[in-house]
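Removed: one protein chain of the complex. Kept in place: all other protein chains.
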Amino acid sequence: MKRLDRNQIAARVARDIPEGAYVNLGIGLPTLVASHLPQDREVIIHSENGILGLGPKPAPGQEDEDLIDAGKAPATILTGGAYFHHADSFAMIRGGHIDICVLGAFQVSAAGDIANWHTGEADAIPAVGGAMDLAAGAKQVFVTMEHLTKQGESKVVERCSYPLTGLRCVTRIYTDLAVIDVKSDGLHLVEIVAEGLSFDELQRLNGVALKYRAAA
Amino acid sequence: MKRLDRNQIAARVARDIPEGAYVNLGIGLPTLVASHLPQDREVIIHSENGILGLGPKPAPGQEDEDLIDAGKAPATILTGGAYFHHADSFAMIRGGHIDICVLGAFQVSAAGDIANWHTGEADAIPAVGGAMDLAAGAKQVFVTMEHLTKQGESKVVERCSYPLTGLRCVTRIYTDLAVIDVKSDGLHLVEIVAEGLSFDELQRLNGVALKYRAAA
Amino acid sequence: MINKILAAPAAALADVRDGATVMIGGFGNAGMPAELIDCLIAQGAKDLTVVNNNAGNADSGLAALIGAGRVRKILCSFPRQTDSWHFDRLYRAGKLELELVPQGTLAERIRAAGAGVGAFFTPTAFGTRLAEGKETRHINGRDYVLEYPIYADYALLKADRADRWGNLTYRKTARNFAPIMAAAAKCTVVQVRETVELGQIDPEHVVTPGIFVNRVIKVL
Partner (left out) sequence: MINKILAAPAAALADVRDGATVMIGGFGNAGMPAELIDCLIAQGAKDLTVVNNNAGNADSGLAALIGAGRVRKILCSFPRQTDSWHFDRLYRAGKLELELVPQGTLAERIRAAGAGVGAFFTPTAFGTRLAEGKETRHINGRDYVLEYPIYADYALLKADRADRWGNLTYRKTARNFAPIMAAAAKCTVVQVRETVELGQIDPEHVVTPGIFVNRVIKVL
């Protein structure tokens, strides 16, 4: 079996983001989605720290300390973009104006619960940022993650064992093995993306039952 | 006894508005206060419909339909002014950022309750505008009114009989007869403004007990 | 390519259904989207719930919509004006429901809808007739009334400039309720004086970002 690498997962997510969508991309793998959007498709990226129309990274030497993204990396703004303050920015998120947010995760449950902010270790210093706001507020929450932990356990689970970020909010999961929709009646396989992976093997690895209706 | 006229009441209020104050002036008599502020004193007038730095009326022919005051009359903006939207405007009011608002009233009670939005008549079409927000939010609420009704009854009352606009919010009352402070222990006469009016006569007209400590 | 600028005004409101809640921008005539209201009258939707600070003036704009009998209910802070005769007549006849809301509470309830706030405690109107029957709470030494968001199906607004992404600027006090209504409605339709190329509005000066705008019409 040949799993997708991080860029391939990001590219698979990018395929599903339509023209005109307002999108927030989490830190890490989700950020990669931006560079895989087709050049001819206008997608408007929201950055929690007050940008609509986030552009690509600046060229070396062109960085501006007043223009950063939500991960605090140097950023640019597209023609047509806008700046605003934090309360307005999270009003956009909480108020359901972001069409899609893409988040990384430790675990996603069959009900669409997501755990991505805290490992649950007693001595960990917690940090949450905007993850809970995005989970609760975006119209669609896409999760990108490797399907299995290093120990081979599925990150798609019946119930999350890590502390939750949000309840019943994930709509679609993109992993190195598959794309899975979270619906009210459970998990639906959209597509196997790892080459040479059978449905039965994916079902075994996934743990939680997957529904699948082959295309007619 | 010679009572103050409307402009004299407005002028008396204007005397008490210090340099640098942020002030909201209600419709009617309170609006007159602006023209009595000393030219050398900078006072910043807030208009609920999104102005800080409201200026005088425009010259004839200079009206702009996009620039009006809270009474919907043509307005101007001073150098240094700012425009903002309604939620921000009432955040200023509700959040305690307006130092003084000046309101007209039907009645003010000894506890500082104000009634100024509704006559209480059953068939009246009610309208409240921003009066309740100003009553609840401004740091100081000054009331201007004639002291007596046409029937000679005091508008300063033990308890308001008209529907209330706000509770325990009025800090000072300016009438054609007197200036009265509303304090936690009752009403304190600041000054008799009607020429030839004695304290005893004012007390009789006022109905509610007035405290008075003559200047040392 | 994203292009929210429509060629034909009629298309902007073709899908408004009977019973819809429609926010209408403007404070008096400043910011009143007169041409969009005319479109709505021509379109014919009825049993509307309208949210505006006022209840119309004289015979045009919102007053004409009310006069045409299309409005079932209005939420506003100041219906009664010297020239609000269409409202007055239908209200007194019991044909028009009024929910009177203090102006700042009206603004904050609209803002709450757009900002995903489920309810909020405001000090405004505590102890008055307009808070009767409402939940109250004493918080940190002060009394508050619980208020809920006002959501809308449509917002009809007037702005000054727009680009094809729907970014907006306003002129002076015509701004008033428009930025918060834009965020509170499922479908925000804006008439503008001028449409400009993308990039003509400085990102620092955008007042309503295009995320809150669905359709733009240039009105000559």
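To keep things simple, chains are lettered A, B and C as they appear, and every chain counts its residues starting from 1.
Throughout what follows, a contact is a pair of C-beta atoms (placed from the backbone, for glycine too) under 8 Å apart; a residue touches a chain by one contact, two chains touch by 3 or more.
Owing to the predicted nature of the structure, the values given are computational and were not obtained by experimental measurement.
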Of the residues listed, A:V23, A:I44 or A:I77, which one is in contact with the missing chain?
A:I77
Looking at the whole complex, which of A:T31, A:N49, A:T144 or A:N206 touches the chain that is not displayed?
A:N49
Candidate in contact with the missing chain, chosen from C:K46, C:R89, C:K186 or C:H205:
C:H205
Considering the complete complex, of A:D5, A:E19 or A:D64, the missing chain is touched by A:D64
Touching the missing chain, which residues of chain C?
108, 112, 115-123, 137, 139-140, 142, 144, 148, 169-172, 203-205, 207
Note that chain A touches the chain not displayed via residues 47-51, 64-68, 72, 75, 77, 83-87, 89-91, 93-94, 118, 123, 125-133, 136-137, 163-167
Residues of chain B in contact with the chain that isn't shown?
19-20, 22, 42, 44, 46, 52-53, 77, 79-84, 87, 90-98, 136-137
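Just so it is clear, only the chains that are shown with their structure count from here on.
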Once you draw an edge for every pair of touching chains, what topology comes out, line, ring, star, complete or other?
line
Can you figure out the chain closest to the middle, judged by Cα centres?
C
Indicate the whole-number Å distance between the mean C-alpha point of chain B and the mean C-alpha point of chain C.
29
Can you work out the whole-Å distance between the CA centroids of chain A and chain C?
34
Mind pulling the residue numbers of chain C that touch at least two other chains?
111
Counting only residues that touch at least 2 other chains, which ones in chain A make the list?
none
